[in-house]
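Let me give you the structure first, and then I'll get to my questions.
A single protein chain has been removed from this complex, and every other one stays in its place.
Labels run A, B and C following the written order; every chain starts at residue 1.
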Amino acid sequence: MINVGLIGFGYWGPNLARNISFNPDLELAAICDFSSDRLKAAKQHYPRVNLYKDLDDFFNDTALDAIAIATPVATHFKLAKKALLTGRHVWLEKPMTETVPQAEELIELAEQKNKVLLVDHTFVYTGEVRKIKEVIDKGELGDMIYYDSTRVNLGLFQQDINVVWDLAPHDISIMDYLMPFKKIEVSATGSHYYGNGIVPKSLLTIYMENNTIAHINVSWVSPVKIRQTLIGGSSKMILYDDNQPSEKIKIYDKGVVLGHTMEELYRLKVQYRVGDMYAPKIDDQEALALESSHFADCIINGKKPLTDGKAGLEVVKVLVAAEKSLKLKGAPVQLA
Amino acid sequence: MINVGLIGFGYWGPNLARNISFNPDLELAAICDFSSDRLKAAKQHYPRVNLYKDLDDFFNDTALDAIAIATPVATHFKLAKKALLTGRHVWLEKPMTETVPQAEELIELAEQKNKVLLVDHTFVYTGEVRKIKEVIDKGELGDMIYYDSTRVNLGLFQQDINVVWDLAPHDISIMDYLMPFKKIEVSATGSHYYGNGIVPKSLLTIYMENNTIAHINVSWVSPVKIRQTLIGGSSKMILYDDNQPSEKIKIYDKGVVLGHTMEELYRLKVQYRVGDMYAPKIDDQEALALESSHFADCIINGKKPLTDGKAGLEVVKVLVAAEKSLKLKGAPVQLA
Amino acid sequence: MINVGLIGFGYWGPNLARNISFNPDLELAAICDFSSDRLKAAKQHYPRVNLYKDLDDFFNDTALDAIAIATPVATHFKLAKKALLTGRHVWLEKPMTETVPQAEELIELAEQKNKVLLVDHTFVYTGEVRKIKEVIDKGELGDMIYYDSTRVNLGLFQQDINVVWDLAPHDISIMDYLMPFKKIEVSATGSHYYGNGIVPKSLLTIYMENNTIAHINVSWVSPVKIRQTLIGGSSKMILYDDNQPSEKIKIYDKGVVLGHTMEELYRLKVQYRVGDMYAPKIDDQEALALESSHFADCIINGKKPLTDGKAGLEVVKVLVAAEKSLKLKGAPVQLA
Partner (left out) sequence: MINVGLIGFGYWGPNLARNISFNPDLELAAICDFSSDRLKAAKQHYPRVNLYKDLDDFFNDTALDAIAIATPVATHFKLAKKALLTGRHVWLEKPMTETVPQAEELIELAEQKNKVLLVDHTFVYTGEVRKIKEVIDKGELGDMIYYDSTRVNLGLFQQDINVVWDLAPHDISIMDYLMPFKKIEVSATGSHYYGNGIVPKSLLTIYMENNTIAHINVSWVSPVKIRQTLIGGSSKMILYDDNQPSEKIKIYDKGVVLGHTMEELYRLKVQYRVGDMYAPKIDDQEALALESSHFADCIINGKKPLTDGKAGLEVVKVLVAAEKSLKLKGAPVQLA
């Protein structure tokens, strides 16, 4: 049994606690939070778990084999570093860190200490994204052309970060999993409507190798919740609408056909094939349950997580570049 | 009765022909097209109308008081200029022209000749856009914050222009009508997937005065048709979904509330008000029918069209800047 | 060329006129209507067609080879009989007649006179219904179990008939085409809310051989338009939603599996198979255009219409039984 300590019992922490406590290989052994109210809530749900208000006391709990970190991004690096240095496996919320060097340091440290470092890109573990991956890997979509996602809702403003850091990690991690292409440049636009320096609405473009491209629209100021992702291939295209009660994945037999002879190219003709649509059956296991099992499996069997430090780093690179481009009003920023 | 001659009986021309012929003040007097097939089709529907294959013959038809131009954008300037120079009122398809100076020249010419120059921004005449305008003018939305539109479908590639020139004029003209703010800079991104130099998918950001902003997502390579426009105000927000069979306009009593004292600003708190939604009844008159009546009214009573040359120029300015920004991978381009 | 005369230029007649006039084998030769206003409208669209206000004059027009009847149901029998007796082919609106003997007399007369008698069950000619028929005929659905349709909207009250006569013919004719089983009994319920003797909302159940069953919900007093038809088979099931802009037909790989051994039956276990869904591409030709071609083909080549008098009679039998059952508050009424 792997003893897991959780830092942060705010919005997302309770979901981790529940999934850890239900996993047969993991034991929720401790919870740490600065807020007395949150600790009281934790006690009501998990009366036998050790509760800590002080971080040092928490880290000194020698029973803990692994540490799950569900705190604001500004604290990720420090907490994850300490966890690794004290010999614990780490489950780290997204986005992994605030800077690229921080992410690189954590990756190196996890390797040195031979510990599992899982970055919580939850969507990668959903039945929907795994089904899309399966369809792409079978070659059904042909050559990958684009990823285009709208992820907007009326959300509480984060006080310390732009919307890009809050919502875009979902799409960047999904895209990186489905279309693991080299990313070249990032353009991001948005505006500080409210005069508080925070961008609540933004458009990202990620330029990748082979002329593939990603467009991501994120917003906290939409009157309605939209979760629509279009994925375009040369043979088929997908609509992934996470807001539907069923049939969240629709695969369209619609593609663009290009002529390849000189004359054809000269005429620039593009023809369309239009055919059937199908909506595959989706595994409805909770993503966090699968991710918890995967975390335990990586610890027990020395495996590399699907969403490891490198996956986390890819997301951080894009966020950092997007932040720069935002200040340049959309001018492209190169990815290292 | 105003005699109207129509140039171009391709995709859009037949809609103009039908609406002109049903208008009590307009008479469809002549149709000109280069294609014998299209002229044959025109004859079947309008057996009594004069048909021309030759432009000079058409322009020499002295019966014509007004000329409607429904041809590719590259021909707009030349045809509209000739129409004005020969003393006709002009109904010109969007986008108005290929360049800013061309648009400016047509505006000046129309004034000199004292002729009506209507640019066909059809959406401005829909019941939906007029209802939104009415709601905004009443002040229901509070201060205008953003316009965000997704206008994508699987469309035939235009051979001579990027998707921006084809689809974005709809949104730019709608936005300019609803939020007539000074536009400052434009950022546009996209990619040439198919190696033919044409961008089939693009994201635009228009920076406007008062930190207001517009995001426009246009695409010919989406497996599904999406027509979603979000319009955000400080008091209420609107979802305009043109793809719904009914309730296309939904007005949400959802807004962001900002604190205004120093301490409040310091804490950067943003609170949300969430309330009811309502979907107003929409006038279902065909937009082109209303636009035709308006064209006739302008001619008869010497009025200025709602969508005049200046409105057309606003759209052209944005398109020209977007085209430049596309080549710069999103770097912002100033509007003159 | 077959010369067609049309009686009735009200709500549906103009659609027939348009499709007849566009068909290469049919010529719209005459239109008859009691209303001067309707005749004026007819003249505007079809300036060369003979217009009649008097029925006798219309029937005496010896140029007419076929007569299309788009008038209230109470007049169908008399007009269709006269048309057949005067040697014309007949296109007759649904429902065919008010009584079963009337329908039988028209069928017999058409056979005697060797004339085509087509009953206008338009939905049978839609791409959607033809696609469902194709899927059923391939055996994809397995054994047919049920048909269940909701066809409701806010409609103007007919002054002379219950909603059953207005809306149910669509579903009865679709079902009869897809599931041509022997119909045994009919139960119908509804209420006279408005004290005017007219039932604006009704539920029908049609009991058929092999325990198959149809449920039809029709209403003129629904705030929203719903057009949902569920078709259940032992292997797959269909949702046909005519109100969707696309993907109107969805075929679900969901079926009920029954055990067949004694023990299995004893335990009464029913298992479900749940799988993928697909939405086939639908031919989008206008139903009336296809129906017009079919009418011409039947006349020219002496064929039997897909929706002939016998198909019309099946619908009338159900309507007459439903009317009786309505008065008995749902008690079942046998079909002759």
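Everything that follows uses one rule, which is that a residue touches a chain if its C-beta (ideal position, glycine included) is under 8 Å from a C-beta of that chain, and two chains touch if they have at least 3 such contacts.
Given the structure is predicted, the values throughout are model-derived calculations rather than measurements.
Which of C:D65, C:D148 or C:D308 touches the hidden chain is settled by the complete complex: it is C:D148.
Contact between subunit A and the unshown chain involves residues 224-225, 243, 245-246. Within the complete assembly, residues 145-146, 148, 150, 152, 154, 156-157, 159, 185, 187, 189-198, 200-201, 203, 205, 207, 211-213, 215, 217, 219, 221-224, 226, 228, 230, 232, 236-239, 250, 252, 254, 256, 258, 265, 267-270, 272, 274, 277, 325, 328-332 of subunit C touch the chain that is not shown. Residue positions on subunit B in contact with the hidden chain: 247, 250, 274-281, in rising order.
Just so we're on the same page, only the chains that are shown with their structure count from here on.
Greatest centre-to-centre distance from subunit C is found for A, with centres as Cα means. Computed from the mean C-alpha positions, the centre of subunit B lies at a distance of 42 Å from the centre of subunit C. Once the centre of each chain is set as its mean CA position, subunit A and subunit B turn out to be 38 Å apart.
Between subunit A and subunit C, the centres computed from C-alpha atoms are 53 Å apart. For subunit B, the set of residues that touch two or more other chains comprises 224.
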